[in-house]
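What you see is the complex with one protein chain gone and the rest in place.
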Amino acid sequence: MSEQKREPFTNMKTYTPFHSRFDPCPPIGKKYYSTPPNLYLGFQPPNLEQFSPKEALKRGTLWKALYEYYENPYEGKRR
Amino acid sequence: MKQQLPDEFYQLLEEIQALDFAIVELTLYLDTHPKDLERMQQYNELAHQSRQLKQQFESKYGPLQQFGNSYTDANWGWGTYPWPWQI
Partner (left out) sequence: MWFYEKKLQYPVRVSTCNPTLAKYLIEQYGGADGELAAALRYMNQRYTIPDPVVGLLNDIATEELSHLEMIATMVYKLTKDATPQQMRDAGLGDHYANHDSALFYHNAAGVPFTASYIQAKGDPIADLYEDIAAEEKARATYQWIINMSDDPDLNDGLRFLREREIVHSQRFREAVEIIIEERGKKTIF
């Protein structure tokens, strides 16, 4: 499933909610939130690299800089 | 009951979807970058390619649009192949 990740960094950030010793359930641990490229790009500059139309259709955008693959970060947390 | 569709139907449709999607992306880009001449050129080129593929598709499988944007055959093809949510 991970073979699609090309970036060296991830667009997913984490935080850990405080867990009280009186909480009834085991702690969830890390909570994840997505910070996609549109937060960092600013006004799109001209001549950004494009995908081919076929690739673009699969990925949902023509622009490589705006593409972000999403997978369930809680995948391993089945109980 | 409508007939099953051949592989070629899906392949040709997907090629058209790919071109049209790039065109939509360029449209949105040009809406906020209305002076980018190179992108406008790319837009027109893709529009031309899309029209050609659609002509091919329509000659085999019937009209893609109604209200005069596609020509009809003698069978009112608009209704003769399955609708997008059915295929």
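Read from first to last, the chains carry the letters A and B; within each, the first residue is number 1.
Assume a residue touches a chain if its C-beta (ideal position, glycine included) is under 8 Å from a C-beta of that chain, and two chains touch if they have at least 3 such contacts.
Computed from a prediction, not measured in an experiment: that's the story for all the values here.
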item: Residues belonging to subunit A that touch the chain removed from view; value: 34, 36-38, 41, 43-44, 57-61, 63, 66-72, 74
item: Missing-partner contacts on subunit B, residue numbers; value: 10, 13-14, 16-17, 20-21, 24-25, 27-29, 31-32, 34, 63-67, 69, 78, 83-85
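The definition used in the following text is that only the chains that are shown with their structure count from here on.
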item: Distance from the mean Cα position of subunit B to that of subunit A, given in whole angstrom; value: 32
item: Residues of subunit A touching subunit B in the complex; value: 43-44, 46-47, 53-54, 56-57, 61-63
item: Subunit A contact footprint on subunit B (complex, rising order); value: 14-15, 17-19, 21-22, 25-26, 29, 32-33, 36, 38-39, 46
